[in-house]
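There's a structure below that I have some questions on.
Some chains have been omitted; the remaining ones sit where they do in the full complex.
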Amino acid sequence: MVFVTRKAHFSAAHRLFNPEFTDEENERIFDKCNNPRGHGHNYTIEVTVAGEPDPKTGYVIDLKKLGELIDDVILSKVDHKHLNYDVPELKGIIPTAENIALTFWNLLEPHIHSGKLSKIRVAESDNNFAEYRGVGY
Amino acid sequence: MVFVTRKAHFSAAHRLFNPEFTDEENERIFDKCNNPRGHGHNYTIEVTVAGEPDPKTGYVIDLKKLGELIDDVILSKVDHKHLNYDVPELKGIIPTAENIALTFWNLLEPHIHSGKLSKIRVAESDNNFAEYRGVGY
């Protein structure tokens, strides 16, 4: 088994809050991430696919094609957007790195036909990231 | 002359548009940076101070103190904010990296008493940055 990874980047705004919390709870729990107009990040995502290299091409999956798929299925929806308002798939979901990773997994997984989707990492800064991993990672 | 630099980081949302332009002009000129709810970045700033090292301390300026000054004078105003709405010093200013660098220069310059402020760099991503430089850089 070989694991191949493609990294991609997007920039977006978000705000962490839960409409079921009071303002005080949102403030206490989400702190400065609860700024009403939002703040933003340069997000980095890493998509890992596991499989056997095809003996004819040497590829588990063509990483250039995987990059185009990430562009089409994920980046076109989130790049230069406000994640709380502009992305239907994130409606009603608190856009933490954890939840963004899960949402991206669900968006991308049906499109992976060479190898199996193994991991999605979403980093909102150099210091903070979340990973969702499939079975057998 | 020695030039010392302190790097700092903040995360913010912004939107590029000019209220004097039509919607079509804003769209054509600012493209995806014109998304109405804004988008965001992990900004990096570099502040450079020029001077002679003090023979008693070996410092042009104490970079730890310079870091605290950047926190007080700049980061406390912009970190986890929406630059178009939450920062009085940017009111009426299109928040491009160029204009942010100029604004930060004006905020910080009066507070530099060891050496002279020489350069402020504002990067909105790994690939895009702007620098404002003082005389004699």
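Which chain is which? They are A and B, in the order written, and residues in each are numbered from 1.
What we mean here is this: a residue touches a chain if its C-beta (ideal position, glycine included) is under 8 Å from a C-beta of that chain, and two chains touch if they have at least 3 such contacts.
All values derive from a computational prediction rather than experimental measurement.
The complex is a homo-oligomer: every protein chain shares one sequence, and counting across the whole structure file gives 6 copies, of which 2 are shown.
By our rule, only the chains that are shown with their structure count from here on.
Averaged C-alpha coordinates give centres for chain A and chain B that are 28 Å from one another. The part of chain B that touches chain A in the complex is made up of residues 9, 11-14, 32-33, 35, 37-42, 79-82, 84-86, 124-126.
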